[in-house]
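Have a look at the structure below before the remarks.
Complex shown without one protein chain; remaining protein chains in place.
Up next is subunit A:
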Amino acid sequence: MATERKSPQSQTKGRMPPRGAVQHRVGVADRLRGWLRHHYEVAAQALVRLWSTPLASLMTLAVLAIALALPGFIFTALKNVEQLTAGLDTDPHISLYLDVSLSDERVDSFSRELLLRDDLISVELISRDKGLADFKAYTRFDDLLDFFDSNPLPAVITLIPGTEEPDQLQQLQQELAALPEVEEARLDLEWVRRLGAFMALAERGAWVLGGLLSLTVLLVVGNTVRMTIESRRDEILVSKMVGATDAWVRRPFLYSGIWFGAFGALLAWLLAQLALALISEPVQALAALYLNGYVVQGLGPTESLTLLLIGILLGLGGAWIAVGRHLRDMEPG
């Protein structure tokens, strides 16, 4: 009886294996095509899945958009301020207030002496008479001058030094202040310095904020993807059972992360542009007081692409974090 039962197997010996049991092998080219097809299919399915729960997806996207829009908005605002200050004459000036007792001739010859110095780029003399005329023209306090018997204003020489180094400027200022003709030498550097310090602080703050909000994006995407993984537990187990690799199982969730990041970034772009458009008019009005022809800059092509790329990378990263541990733990059995 035993030999009878074994007959199907013994028949196969020394012959071609039975046709039905020859497992089909998938060639390398087919595998590559299959791999590409799976990427494409999974990307499309992840997109469909995103829109199959529109309300939940939109809420998540709104959170992502706000988290991405804030740094985008702040960096663009900073870029505008930088652009604005770049247009300003930020060369340091030294103003020399001359001794009032000096004669006009002496003042004139002193300013000519300064012109000969090669550490000064420009020397501009505002004589006492010119100062008085300007004062009358530009202020409403010209009545005040009636209290004085003679012109109380000193002659002023405005200098642009050849250096921008704070130490050298300070040294030059002290040197000029020591001259007998000079009553006071004032270096107009402070406000440029303060603006620079403020900008550096604002930029640092923007990076810190950007970092924290990026973390938010990672966590939000991670959590959303983790819930998707839970809801598809059966599918994951069955797929692993019939030979799915970790990469195959991971792929749909990574694409979900990418879509969340990309759409979040697109929404963020809209929000940032909207916010910039809203503040553009008052900023323009303000800028017009100081500078003509200043236009508020929105997010340019480079900034927009950077925002999109950051969104995608954060989405992918968040999904990767969620998928990493979670899928390894999900083993059939």
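Methods note: a contact is a pair of C-beta atoms (placed from the backbone, for glycine too) under 8 Å apart; a residue touches a chain by one contact, two chains touch by 3 or more; residues count from 1.
Note that in this section contacts and distances are computed from a predicted model.
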- Among "Tryptophan synthase beta chain", "NAD(P)H-quinone oxidoreductase chain 4", "Cell division ATP-binding protein FtsE" or "Glycosyltransferase 2-like domain-containing protein", UniProt's protein name for the complex chain that is not shown is "Cell division ATP-binding protein FtsE"
- Given the contact definition stated above, which residue among A:227, A:241, A:288 or A:309 touches the chain not shown here? A:241
- In the full complex, which residues of subunit A touch the absent chain? 1-2, 5-6, 8-9, 12, 17-24, 26, 30-31, 33-35, 37-38, 234-235, 237-246, 248, 331-333
